[in-house]
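Each remark here refers to the structure printed beneath this line.
For this depiction, one protein chain was excluded, whereas all remaining protein chains were kept in their positions.
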Amino acid sequence: MIKPRILVVNPNSSISVTQAIDSSLDELRPHLPFDIATATLHEGPPGIESQAHIDGITQPTVALMKAQPAQAYVVACFSDPGLALAREALTVPVVGIAESSMLLALGLGYKFGIIAILDASVRRHLRYIRTLGLENRLAGDRALNLGVLDASGEAAIERIVAVGRQLRDLDHADVLILGCAGMGQRRSILEEKLGIPVIDPCQAAVQRAAGLLALGYPRAS
Amino acid sequence: MIKPRILVVNPNSSISVTQAIDSSLDELRPHLPFDIATATLHEGPPGIESQAHIDGITQPTVALMKAQPAQAYVVACFSDPGLALAREALTVPVVGIAESSMLLALGLGYKFGIIAILDASVRRHLRYIRTLGLENRLAGDRALNLGVLDASGEAAIERIVAVGRQLRDLDHADVLILGCAGMGQRRSILEEKLGIPVIDPCQAAVQRAAGLLALGYPRAS
Amino acid sequence: MIKPRILVVNPNSSISVTQAIDSSLDELRPHLPFDIATATLHEGPPGIESQAHIDGITQPTVALMKAQPAQAYVVACFSDPGLALAREALTVPVVGIAESSMLLALGLGYKFGIIAILDASVRRHLRYIRTLGLENRLAGDRALNLGVLDASGEAAIERIVAVGRQLRDLDHADVLILGCAGMGQRRSILEEKLGIPVIDPCQAAVQRAAGLLALGYPRAS
Amino acid sequence: MIKPRILVVNPNSSISVTQAIDSSLDELRPHLPFDIATATLHEGPPGIESQAHIDGITQPTVALMKAQPAQAYVVACFSDPGLALAREALTVPVVGIAESSMLLALGLGYKFGIIAILDASVRRHLRYIRTLGLENRLAGDRALNLGVLDASGEAAIERIVAVGRQLRDLDHADVLILGCAGMGQRRSILEEKLGIPVIDPCQAAVQRAAGLLALGYPRAS
Amino acid sequence: MIKPRILVVNPNSSISVTQAIDSSLDELRPHLPFDIATATLHEGPPGIESQAHIDGITQPTVALMKAQPAQAYVVACFSDPGLALAREALTVPVVGIAESSMLLALGLGYKFGIIAILDASVRRHLRYIRTLGLENRLAGDRALNLGVLDASGEAAIERIVAVGRQLRDLDHADVLILGCAGMGQRRSILEEKLGIPVIDPCQAAVQRAAGLLALGYPRAS
Partner (left out) sequence: MIKPRILVVNPNSSISVTQAIDSSLDELRPHLPFDIATATLHEGPPGIESQAHIDGITQPTVALMKAQPAQAYVVACFSDPGLALAREALTVPVVGIAESSMLLALGLGYKFGIIAILDASVRRHLRYIRTLGLENRLAGDRALNLGVLDASGEAAIERIVAVGRQLRDLDHADVLILGCAGMGQRRSILEEKLGIPVIDPCQAAVQRAAGLLALGYPRAS
């Protein structure tokens, strides 16, 4: 029997990011009766760091989804680009990693903290959190101020832990969200060092998509 | 290989309610690599309709959990009784059906409506929704004013659809929650008649417990 | 001496809408020492009624702005499409008609009501109002459920007044916003019939852009 | 003539705590035409520091109330245990010291700060404050991290003043609440050192119960 | 021994209103060890129905207080005129009847409804409720649209009950406030007809002033 497929789309062109996403999903695969596949948007920029990047990949991302059939889709960029368009264009569930990580966080603590890559993304996050109606649950959003690729380097661990500690101790977060698609491998070290739950947004989104399929909901919102 | 177990505890003594819960979970079982079992608290009242009932079953419910080992527990009463005690006493995830249904609703629409059994439970729901920090997402909570057992009768359908329609049209709910453990069999007819997603809280809670296990979180909150 | 120019961009291709916008600005022109010009995005759809329309005109709208120099720009569609991109791409103030109408409304009453064209746009408005952080100031958003072009017809007046009356009397709005770019000619009849201030969003946006120029602010937000 | 009685129930078994409560009420007795009595729940734990303690004393506390007739009752533990059950079971006003202290605080300043005994209680307080709908009035909740009995020792004064100062200066509290039943004797020194009003929750609750009796309200809420 | 005095100032010149206030306080006098006196501001208007009335009596009201020594003062007009000035000028507690009624309401239910005299006062009430930070606890504010003096006539009962019923049934108020100083005699009939607590704001304010004196707080806020 062919298992239903959940396709995780990395809308940037960095294969290494897609690989990092894919490997963070390995932990989840044994628990889900779905085929969890990943795809890279080759015409995307190496990292999504501006509004021009976001508006530039909206239509190509949805085109990729149309071209690669699946029973549910995950948009694997923390700005959740193209979600509204994809939901209008497709008849299966489409979820974003940012919204999914926050919905999961609501059931793991009261106030969530976000570890962002760059100061420039914080303001964009805040707007989006208001859009989702979750502003009263945000403890804080603090940036590493490392590049997307640097953040995946080994040397970044210390900085990530320090920012997580600020969110926990100064902002009173009781659950943390990794605010970028390729940081899943940081989850366990952060949980160990800080003693509070940490969310890899790609894991959160795939689990949510699986739940929507299992429960029989045709659409997310 | 033995599958991990999620135990769904019905804290009232009505076997028929436990059976209704169990059968509404059948839809979910094929999608989850877990053993989803149900149990009845035989010393509970036939239905949980007062604060005395809630305070009376808190300790027995947790005792039952301790006596019947599982990898996660669901408390299957829409008042989420005993949740705080169970989380303090046990080292595995424990979730309530009310909180789980609302967390799921946040990702299926913007404002949720609750179909309650009795007017008397509405005020208790409102307090709890404030406790969860979700008051700004509640569209309305309207009661059927039928007994727990009547609500499961065939004749109740018309009333349930009418209340759901009020929540959708007067209160602007875009997702509905069945506010009682044994009403799962109403989900499909309501979705068909009203055209918006409907949540069976027992399904929502089991799916959430499964997600916590799959993602490796030791506790809910 | 050449007066600084404020360019009002209609991102749909309907010349009649651009003309309606232009004529509603005539009331404002004598009071502003600026050249208030209008432009039509000829490659846009006749009306902007879907997410595909919005995402389809984001980049062309900004391209048009880059091609037609001005000291400030107004995006004249009530979904405020392309605002984030335009603000990133340009070094002069860019304002949207929806956000500008709501900011003006805050100083004319406590709760504003929106007269939308279609039910389908109401949900999009609500998301955007949350994004702007103004949800607590919204009295209601009710749709005419007439097409964009029908709404500009003479026969629509009665329907518009009826919806405005509902917003005032049932939703307690004390100021109304016309939720579409081409409805400016309805303002005076509505004010006369209902006795509360009514906002044409295009007028509101041009006045705001003029204020930003007069006060020397390089950017809106 | 027999004066109506307000019975203040200490649900822990520490006589010294009951005595501290009783003595802090001496200030109030001359101003109230009521017999203000205290009682100790001998089967309670020495201090209430866990959910198991709370759920364990709910039913015995209400049983004690039923056994000792009074015209109104005060539950003298800052977790307000058993309030819902007592209100369902009894036909006279029952008030908790936590809720009463916060209601009083709303009329003495804009943001209240709470001096908690232990970090572990802070999270429980926050949930309860949300339940009461008063989250927007909380400045902060900071713990002494001394045991219940230590907090009543003479050496604790310096620590209490330091925490109160943080609440005033860092969290912008303009009124403070002593977050434990037996700390009433700290009120005057704190007010003197910090220059803002300080609330002993037992005094607040007795005064509120007296007010309900004087005004003829049969129930609190 | 001379009992401390609480002086209730009616800032309008209608002796009949002062008498209605005085008589509604008779219920309270036996329960309070204070001399509860009333005074009329003879230079005030017959009723306070406009901003000019409010701004016109601010200074005379405080002058009257200075001329008639007391241990605490109540301003007996539902607009709470002159409160800020009186608190700055005097060194004893000064409370308003509107704020006091709302603070009392918070402990008698979750959402309060206000029975106003005139539509024109509703908007003023709403501003003031926001100032007090209690907007999230207001169920509704509905006007009788009878004159101040008519509202005290016997024929007004039916209208008052009808408005109270709307607040309870349409707006979900679970406690009602009489939004005018001279309506105290309506409390018992309303409670009997509607089955929820009703607050006479003058009673609420005197009880609050008595509590501040008993508890030793030098100022309200």
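Letters A, B, C, D and E mark the chains in the order given here, with residues in each chain numbered from 1 onward.
Following the convention adopted for this analysis, a residue touches a chain if its C-beta (ideal position, glycine included) is under 8 Å from a C-beta of that chain, and two chains touch if they have at least 3 such contacts.
Please read all numbers here as calculations on a predicted model, not as lab measurements.
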Open item on the list: In the whole complex, not just what's shown, which of C:11, C:81, C:109 or C:164 touches the removed chain?
Closed with: C:109
Task: Residue among C:14, C:40, C:58 or C:100 touching the omitted chain - done: C:100
Task: Which residue of C:5, C:123 or C:137 touches the chain not shown here - done: C:137
Open item on the list: Please output the residues of subunit E touching the missing chain, sorted low to high.
Closed with: 50-52, 54-56, 58-59, 82, 84-85, 87-89, 127-128, 130-133, 135
- [ ] Tell me where the left-out chain touches subunit C, residue by residue.
- [x] 27-28, 30-33, 95, 99-100, 103-104, 106-110, 133, 136-137, 174-175, 197, 203-204, 207-208, 210-211, 213-217, 219-221
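FYI, only the chains that are shown with their structure count from here on.
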Task: Cα-centroid distance, subunit C relative to subunit D, in whole angstrom - done: 54
TODO: Please compute the C-alpha centroid of subunit B, do the same for subunit D, then give the distance between them in whole Å.
DONE: 34
Open item on the list: Quick check on subunit B: which residues sit in contact with 2+ other chains?
Closed with: 110, 127, 133, 174
